[in-house]
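With one protein chain removed, the remaining protein chains of the complex are shown where they sit.
Moving on to chain A:
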Amino acid sequence: MTPDDLLHPRPEGLYCPPGDFYIDPVRPVARALITHGHADHARSGHGAVMATRRTLDIMALRYGAGFADATQQGSRAPVDVNGVSVSFHAAGHVLGSAQIRVEWKGLSVVAAGDYKRGADPASEPFEPVRGDVFITEATFGLPVFRHPDPMQEMARLLKSLHLFPERAHMVGVYALGKAQRVIRLIRAAGYTDTLYIHGALKTLCDYYQAEGVALGPLEPATDAGGDKARFAGRIVLAPPSAFAAKWAQRFPEPLIAFASGWMQVRVRARQRGVELPLVISDHCDWPELTRTIEELDPQEVWVTHGREEALVRWCALNRRRARPLHLVGYEDEAVE
């Protein structure tokens, strides 16, 4: 028996034949195990869904309470699914995010989903879990990606606020995870004023607060009835797509910032028309990816969504068995 008998890619996603379930399927399936709530991993329309409580909550907020026929909470304690032992372990990516470990007949695979190792008060910390095979993401799987200390990025944001007090500082963040993490970082940097948020961020910010992640005073960034000056020198958070929309025209001399690991690469930042690129990521950078592989020391590494080639090459250089796992349907851009 080989690990492929336990998990292998199919067009729908990563499939487990003995357990008859998929992990993060991109098409509707009868039984899905979901690592986390980002839309490309957690889709609607499955029969039965198993995920952490928080991921189930987030899916319900996104898709409505009846997003699946049946739901079941996954946990650290293994649960039997058709004879396969399944456990969920924090991935440190966003609130509720988990790695999924499956074990069958003495063979184990850990599908990490999206994960990161850096500290994040808006997410449960990554738990190292061993398995014969470790499936790692490779969103930032190139040695050029080394995320700086996020507090350093915050210092740049606050300094800009001080230097350009007449401009609304618009920070591009995705609704799940990045928004709340950036807010926590802003608070950690000592900024206590009200933060203004785009309507698309409200539901999840409320949820995080309800789950005990304190975000401080937030207010909707709604039209001030022509009183643009209200937002001068203020921080406004919004999904980046909103900056191109008419919505953004209500702010005084907007200064566009964008919090993303992609901001490390200049041409990316320029394409976005960003004035203040903030390198803040919810994914592992290269040192975290390679350190994790060394720490977990699996028999074999499977690399998925992202720059598989480079990480597989690194494994070869370090005499580790590795191969790319060609899964389709995960957008490394949109969710970061």
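Brief remarks follow.
Throughout what follows, a contact is a pair of C-beta atoms (placed from the backbone, for glycine too) under 8 Å apart; a residue touches a chain by one contact, two chains touch by 3 or more; residues count from 1.
In this text, contacts and distances are computed from a predicted model.
The chain not displayed here is annotated in its UniProt record as "DNA ligase (ATP)", chosen from "DNA ligase (ATP)", "GMC family oxidoreductase", "Carbohydrate ABC transporter permease" or "Sulfate adenylyltransferase subunit 2". Here one chain is not drawn; of A:T2, A:T194, A:Q271 or A:Q299, the residue touching it is A:Q271. Residue A:A248 is the one among A:V213, A:A232 or A:A248 that touches the chain not shown. In the full complex, chain A touches the omitted chain through residues 142-146, 148, 156, 160, 163-164, 167, 243-249, 253-256, 264-267, 269-271, 273-277, 307, 309-310, 313-314, 317.
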